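Missing here: one protein chain of the complex. Every other protein chain is in place.
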Amino acid sequence: MLRFLFRRLVMAAAVAVAVSLITFTLTNFASDPAIAMAGDTASAAEIQQIREREGFDRPLVVQYADWLSSAVVGDFGYSYRMRVPVSDLILSRIPVTMMLGGAALTFAIVLAIPMGVLAALRPNSWIDRTALGVAVLGQAMPTFWFALMMMVVFSVFLGWLPASGARSWQHFIMPAIALGYYATPAFMRLTRAGMLEVMRSDYIRTARAKGLRPHVVLFHHGLRNAIIPIVSLAAVQFGFMLGGSVVIETLFSMPGLGFLAWESISRADLPVIQAIVLVIAVFYVLLNLMADLANAYLDPRIRIG
Amino acid sequence: MLDVSNLTVDLPTPAGTLHAVRGIDFTVKQGETFCIVGESGSGKSLTSLALMGLLPKGAARRADRLAFKEQDLLSLREHRMADLRGNRMAMIFQEPMTSLNPVHTVGGQLEEALLRHQPVSRKEARERAVHLLDRVGVPAPASRLRQFPHELSGGLRQRVMIAMALMCGPDLLIADEPTTALDVSIQAQILRLLRDLQDEFHMGLILVTHDLSVVARVADRVAVMYAGNFVETGPVHEIFRRPRHPYTQGLMNCIPAPGKTPPGGRLGAIAGIVPSLVGTITGCAFRNRCPFAFDDCAHGRIDLAHIGEKHHSRCLLPERQAAANAGRPELWQAEEAHVEALHQPWEKRDARPGEPVLTLDAVSQTFKVRRAMFQAKIPLHAVNEVNLDIREGEVLGLVGESGCGKSTLAKILLGLIEPTSGQVLFDGEPMHSHGRKFIARHIQPVFQDPYSALNPRKTVGFIIGQPLMVHGLAGRAEVERRVKELIDLVGLPQRVFNSLPNQLSGGQRQRVAIARALIMRPKVIICDEPTSALDVSVQSQILNLLLDLQREFSLTYLLISHNLAVVQHMAHRVAVMYLGRLVEVTNRANLFQDPRHPYTQALLDSALTPDPDAGVPDPKLGSLPPNPLDPPPGCAFHPRCPKAMEHCRTQMPRTIDDKAGRVECHLHDQTAPISIANKRARISAA
Amino acid sequence: MSATPQDDKNLPDFGAALSEPSAGQMLRRRVFGHTGLVIGGTILLIIALMALLAPLIAPHDPYAHNLANRLVPPIWHDWFYDDPRATWTHIFGTDHQGRDYLSRIIYGARISLLIGFSAAIISGVIGCTLGLVAGYYGGRVDMVVNFIITTRLAMPVILVALAVVALMGSSLTIVVLVLGFLLWDQFAVVMRTLAMQMREFDFVTSAQALGCSPRYIIMREILPNVLNALLVVMTIEMANAILLEAALSFLGLGVQPPLPSWGLMLSQAKDEIFFDPWMITIPGLALLMLVLAINLIGDGLRDVTSPEGRS
Partner (left out) sequence: MGSLRRNVLLAATALVFSAGAAFADEDRPLRVAWDFEIDNLDQYYNTNREGIIFARHVWDALIYRNPDTFEYEPLLATDWEWADDTTIEMTLREGVTFHNGDSFSADDVVYTLNTVSDPDSGVLASRNVDWIESAEKLDDYRVRINLHEPFPAAFEYLSEAIPIYPGDYYREVGPEGMNENPVGTGPYQVESIDPQREYVLVRNEDYYEDSPKGIPAIRELHIRTITDKSTQMAELLSDGLDWVWRLPADQAERLERRPGFEVKFGEAMRIGYMGLDAAGRSGHEALQDVRVRKAIAHAIDRESIVENMVRGDARVIHAPCSPFQFGCDEDAAVKYDYDPDRARELLEEAGYGDGFEMTLYAFRDRRWTESILGYLADVGIDANMQFMQYFALRDLNHEGTTSAFHMDWGSYSIADASAVVSHFFKGSPDDFAQDEELQQWLEIADNSIDEEERLENYRNAIQRITEEVYWLPLHTFVISYAFTEDLDMQAYPDEIARYYTYSWKE
């Protein structure tokens, strides 16, 4: 167990380093941080001065090593534009994004699993077709378009929900639905396919042969098995949602990581961009690790050889 | 107790309604064993599921009467039926590996069967579970309750399944191919257990199987099923002594039976394939495969006719002729020996009998495997210090239980993996240094599963000719000519040239695989369980073909099989493998008449022959199979060996090589066993 | 369809297999019997034709601007609101540059299809190569590829795409390249799993035993067997690429005006959402139909080619 954890943590660290290396290289190739830092009115001499002062004239490898060694201890440097420590910025923005991601995931799962189960129990029935329709539509709608439409209907026309911000739970409803709906089809498909497969399996036949009641067969024997891959998917999707929150947070003006990322991107604030990508990557890897542990808990085949 | 009349099962398929079961009648009495035997697709499994009300969605069950203990099952609502299931009537399935829910403990799954049906406490249920586990021969029953299914071996799981079926003490037990997925040694134990339990619980037992040997050993009454219908029913002795229906007769002629069929002789075989079960069948369903069919067979409805005491057959043949047909394999030659069909004779190798073509010199193969996600990798000695000669022109049988390393050995010989230590010599030269292409020219495989062996996206012509093309041995036209030649040779119609594998039957596919293996004219063919995925009627065709080819071209075969009857029929010499080691190597006669290693003896004991008088043997192997990841010290077989001695537990046996063959066993070691004290002294001296 | 796995496997063996309808016929029957596939195929066909024949069917030059004639409402405003500006000259009205909206929608099909298709091709090549190689070789190669895949998955797509496009500037080529280089994960994951399964098939083993090169085995033995799945993933990624381009455009970083991509039209119309909702509705519906069609086709292919699917 410890060995497993150690191996996975090393892997997580390696992924984080790889992601940060790619981001660092890409952003530094695409933009000159000295110019970005100097502001509107700087002269060429001032830019050169900044370049030397901040060490941007050093080879990229050295700069990266420098950045990485500080990043390891949680020091991501200062934001070029806000002049505050990047770590403070990110810490202050994480809660909103986490809440948004959590709400979106909850929405997706609460919608998808029952529909997926029903669809699997009655393949080709109207329930199955409805579920399929909901899924296909969810995948086909541009998230921002859906979000805008909701905003028009629920904020402007009906006045039920606030259009933007993140001050109360009501503020999270529309963003969570917009973000979660896109993930719903994936969950629904997996649930449906998983349930179809499980319900066809030999052990379900065994359970029925024991004369167990249908709901016991369905939940205790069926769903219990079908749920295992869903845990992994949830981790993956949650990771995606953190990354995908850019559009939604920008549209709904929610002060989360995505919004910060967007503002930093639009101002070429490289340290913040790098740190956000890294943080999301680390989250993703850790979520996957947690999903694996959860799987091991749920699936004794993995736990005990 | 169970009374079934005119039972039919229909399945909807894209091609139309499939009439899988076509109006069968039978009864089962308390304490009686009723066997339904038939090949795959005959409808036997659906019959058993129909009785339990477990048919898949969309399947329609109809019957004139379906009564269990005077209760009409047809009109029973699903929840009332569920009350019966697992309670009064229980079922065990073929695949013990997948029939238990992997995420729940054995105990939980056992207990819920009882808790569902009877007002008992959890504690009582647990006690009953422990009791039954003990009864079905699961060692340390109490501690098993907390284990999960995958922690148990296949044999143990099947025992758990049986215990689960017995939790409520049912009146009727339906066993659907309960031993098919198990090793021979385990198969005998499980069958014996079923017999014993049936007596003890005084249950009715319906046993569904494809294996005539199993039927012969356990059945009271037998029904032979073909194309959804019973073609012959009767008491077991009647059926085996006086089989009346041509199909039954054909089946019996297909099995290699020691004493009946001469070793290496041609087996009987049933030509053709089962008719489509979509739509109606007029006349006799078997007529297109029956060598005795005449015009009347094609018309009308043929009923089961009474032909003896409780013996019925669905055949129009006159009684006398039918009786005369039994037991004559020559009547059942599905095809001529096809070798003559070659336009251009294959140059015969000048046989150098006895010269080793392949020599394994202390070959070992170790893998690193991880038992579970959280555990470290540990070494698995799949093949351990194997020394073996394979001689030109011989058929060498390799037998052993699953997981003993047979397939790894095959992979080494095919050059797919290089042994961890030791070497393989081909014609006296180290083989693996030559590279795959060299090996491929001389050694070719025939695999077990004809469905996985052929690329589903390539035509048969391409598949057979591919080796020539890959090796650049012939031009396009030449390849096509040779392919067509081989299609003839293996007894396939020329039109398959452009077919895709999924348009072929299993037997046809296996012929394609053989043709492909032969096209480069190799010296050695490695046959890895070449017939175990096939029905008996097809198996015999393939065995015949393999033998014909071997004789014609002086091929050398390594025949890997768990089926001792097949090995006995085919092989000149036999090697027995146990946990990666060859424990005995000798010629056929010695091995089958005078097995020297206790493991060989046990294997022979558990092999079943279709002899209704023999009963179920007890190989006394114990219920715990070996774990290759954790081999016991000393002689690896000692925990299961009925003759184990004290020093077997600590000391590896030597290899004894004498005129009678080679064996690794302390029993046959003439030199006195080295005492432990002695050994210690030697170690310290070193 | 059948009772047990064992029977399942043997079902094709029933009856004279050679005289059954051929695999092609069966497939055709299943394809045309699949409602979703037929609907999706029809929509996609219409859109593809629109893209192909754009110069013939577009009533106006999609780039001809006329500032004096901007924001003309679509023809139905004549019917419902008696808006005299709405005429048959511009059926869908005009945009903020006074360009014919219908013509731009028609030409937009080209751009959106081009983006989806090229991005899917690029990512398909990358993902398939990685996935097949990893799945086939296993062991260390698999570990390395798995690491690459995990790294890619750990990188937030939209964020990285945005950062690259924002800092480097965007054009059709850059957008396609960025999407292509980011969206290969599905291909790699699916192909890896399939290659791992395929590797266990005996026909692969026998090809290995023949001494075929890994390249030959991957390309000639494995690839033809995973084309179905490849096609399905391709549709998913095409839909993804189109939606992602729309998202980039929404933030002002997709393809550049005056190119008429639907995503771009959508983003330019969003400011008009309260007063000229038709402007966002038309490209929105077009995009929705396209992605819907692609998804329906993907789902359909999955169903038709897998034995477990709906029949």
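Chains here go by letter, A, B and C, matching the order in which they are written, and residues are numbered from 1 within each.
Throughout what follows, contacts are C-beta pairs under 8 Å (C-beta built on N, C-alpha and C of every residue); 3 or more make two chains touch, one makes a residue touch a chain.
These numbers were taken from a predicted model, which means no experiment stands behind them.
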Q. Where does the absent chain make contact, in terms of the chains shown?
A. A, C
(Q) Going by the contact rule already stated, which one of A:V15, A:A108 or A:L148 would touch the omitted chain in the full complex? (A) A:L148
Q: Kindly state which of the options C:G33, C:P55, C:P224 or C:P258 is in contact with the chain not pictured.
A: C:P258
Q.
Touching the absent chain: which residues on chain A qualify?
A. 31-32, 35-36, 38-44, 46-47, 81-84, 92-93, 95-96, 148, 151-152, 155-157, 159, 162-167, 250-253, 255, 259, 262-263, 265-268
Q: Tell me where the left-out chain touches chain C, residue by residue.
A: 63, 65, 67-68, 70-71, 96-97, 166-167, 169-171, 252-253, 256-258, 268, 270-275
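Here, only the chains that are shown with their structure count from here on.
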Q.
Taking the mean of the CA coordinates per chain, how far is chain B from chain C in Å?
A. 47
Q) Taking each chain's centre as the mean position of its Cα atoms, how many Å separate chain A from chain C? A) 22
Q. By residue number and range, which residues of chain A touch two or more other chains?
A. 200, 202
Q) Where in chain B do residues touch two or more other chains at once? A) 56, 95
Q) For chain C, which residues are in contact with chain B within the complex? A) 1-7, 9-18, 20-23, 26, 29-30, 200-203, 205-212, 216, 221, 224-225, 311
(Q) For the complex, give me every residue of chain B touching chain C. (A) 11-15, 18, 20, 40-41, 45-46, 49, 55-56, 58-59, 94-95, 176-177, 273-278, 411, 414-416, 435-440, 443-445, 447-449, 451-458, 463, 466-467, 470-471, 495, 499-500, 502-506, 513, 516
**Q.** In the complex, chain A residues that touch chain C
**A.** 11, 14-16, 18-19, 22-23, 26-27, 30-31, 123-124, 128, 132, 136-137, 139-145, 148, 152, 156, 196-197, 200, 202, 236, 239-240, 242-244, 246-247, 250, 258, 261-262, 265-266, 268, 273, 276-277, 280-282, 284-285, 288
